[in-house]
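Every protein chain except one is present and positioned as in the full complex.
We call the chains A, B and C, going by the order they appear; numbering starts again at 1 in every chain.
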Amino acid sequence: MTEIIWGLGTSHVPSIGAAMDNEKAQDEYWKPLFDGYAPAREWMAENTPDVAVIIYNDHANALGLEMIPTFAIGTDDHFNVADEGYGPRKVPNVRGHAEMSEHILVQLVNDGFDMTVCQELDVDHGLTVPLSVYCPEPGEQWPCQVIPILVNVLQYPQPTAQRCLALGEALGRAIRSFPGDLKVAVFGTGGMSHQLSGARAGLINEKFDREFLRDIKENPERLAALTREDYIREAGSEGLEMIMWLIMRGAIGDDIERVHETYHVPASNTAAALTLFAPVTAS
Amino acid sequence: MTEIIWGLGTSHVPSIGAAMDNEKAQDEYWKPLFDGYAPAREWMAENTPDVAVIIYNDHANALGLEMIPTFAIGTDDHFNVADEGYGPRKVPNVRGHAEMSEHILVQLVNDGFDMTVCQELDVDHGLTVPLSVYCPEPGEQWPCQVIPILVNVLQYPQPTAQRCLALGEALGRAIRSFPGDLKVAVFGTGGMSHQLSGARAGLINEKFDREFLRDIKENPERLAALTREDYIREAGSEGLEMIMWLIMRGAIGDDIERVHETYHVPASNTAAALTLFAPVTAS
Amino acid sequence: MTSTTPIVEGTYVYDIVQSKRGRPLNRLCLSLKESANRDQFVDDENAYCDRFGLDDDLKKAVLERDWVQMLDLGGSIFYIIKLAAIDKKSMQDLGGIFTGMTTEDFIAELRAGGRSFD
Partner (left out) sequence: MTSTTPIVEGTYVYDIVQSKRGRPLNRLCLSLKESANRDQFVDDENAYCDRFGLDDDLKKAVLERDWVQMLDLGGSIFYIIKLAAIDKKSMQDLGGIFTGMTTEDFIAELRAGGRSFD
């Protein structure tokens, strides 16, 4: 049986990627963030998935505003790293898993999720930074195949937090029903609190973030009941991205333990965090 | 209160449009089809909506295969008639209703439908032929504004018939909750049975079609319970389009009467039909 | 292969596996919406196929107008019809080809109520 071996919630700030790409991870500014990642990285390096399902949003690099899907899935077996305007990040392109993505697509549609199918997709920092958080030095090739799932967080009306949690639950069922015995990791990316524009630019709300970090494990239903307006008011217009963590949480399920957590302010304009969950193995 | 004043189920075969555009409606071949439309057209001409919500599918004219939404809504206030390869049909371009489409979008997303938003859209025969079925001679301007709702019927996995009926019910709630007192018509388009390619090309299944026409009023739940495979096997690979009629049926609700029905074989490769429903007014 | 795509005899059930196989062909056909592209295609079909990255099998099917093969290789009928239009072929002409009939016989069967497969 295919199993989900861990779930990672992580910010996907571009400057985290840039810091790694430019070997600044040991700089005074960045060291505390990367030191915070270290225990999770060690644990993940010992628990390597065959496939990573990465829930993220595109930032005007693959999708234009003429057509915005609420939820989309990339079904190709290859995804190029997007050129975000400065040339692509110097990381390997991404290998997909066409069979598993088709399986997930069909199961999700059968479960009443109205997925958009992306047969061609360039993946931006929203996906590649979390991959680098997992695996800072991939060499020639990322250590796992990847299935991208995209969420509209940029344009109102975004999906509700409740809908994201429900999608995650269906995603978990879909992954576990894939024939074979693959090991899968699920990434929920984005956040924490931040706002890039407007008079509240620079907003960071540590209290909200810490409660979110607690409840993403203990009480996801509380987080799912928050409205889009709640997220925007408390966590900033871009902090709303955190709804994507609920998809990961829905997929991995309730019977989990927290392997590691770290919180850091700021990663450029953003509160950055990481939380790593693993299923509690029956004893 | 905004109300739904009628629901129309109609085929959207390109040659029906071409017959009208080339003034062949009185030809021996086409006359029976258009004679069948006449009573419905007269009734609709006396019951004119402000807005038509038209559920249809694009036929490789606006959307490519790189990105296929399950359900999409056009939110612009203007839609050009697509050039399908021979120059656009000589019919007026289509006026949208930006406020109502935004309202419907938000309500549907809040109701857990994962809509894709199309802010720019050329509309093809799937939408304009049904408009011509309603209004054969629009002159300079169509007599109503239009909100396009697109459904993936071309590529498996299409939404299930059950999901289409549920979308229709949510769509009905969304329309009726729009402030003001507009009159809205809902069009479900596509079908009847037909198959364009493969060894079964030319398939027409009158028995299935007639039962569908009966049950779209009497027993939509039976039609919603049919699988995609049932539709493809019975009605042909393109006959599956009939699931779009269930969205119209869900929107208009159960308390309806049949104003008119007609069935004609063939409109080029397709069994063609029309059915017109109106709400039963409380007496 | 774990595809759950329904199998219906005599029928292409177009899915993402087919769609991926036929991407270059469908992209080429979509481009034929524009008359300038149609002219370029007619002018040098071979070069036009190369421009869209058709592999040898797809290119052969296009150049030989092997409509069945195009579908077998992931062409979508809604795309392929745009290529047929260049040859002034109708959907009924293709229907005849798919079923091994003349166009006239195919149309006659449609007018007689369509083809039945009970």
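In this text, contacts are C-beta pairs under 8 Å (C-beta built on N, C-alpha and C of every residue); 3 or more make two chains touch, one makes a residue touch a chain.
The structure presented is a predicted model; accordingly, all values stated were derived computationally and were not measured.
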Partner chains on view for the chain not depicted: A, B
Listed residues A:176, A:217, A:233 or A:258, member touching the removed chain: A:233
Of B:25, B:106 or B:256, the residue in touch with the unshown chain: B:106
Hidden partner chain, touching residue among A:48, A:80, A:93 or A:268: A:268
In chain A, positions touching the absent partner: 59-61, 64-65, 83-86, 154-157, 193-206, 227-229, 232-233, 236-237, 265-266, 268-269, 271
Residue numbers in chain B that touch the chain omitted from display: 75-76, 98-100, 102-103, 105-106, 117, 119-120, 178-179
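Simple rule for what comes next: only the chains that are shown with their structure count from here on.
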Pairwise touch network: line, ring, star, complete, or other: complete
Chain A and chain B, separation of their C-alpha mean positions in angstrom: 38
Sequence positions of chain B contacting 2 or more other chains: 65, 155-157
Residues of chain C engaged with two or more neighbouring chains: 4, 15-16, 19, 23
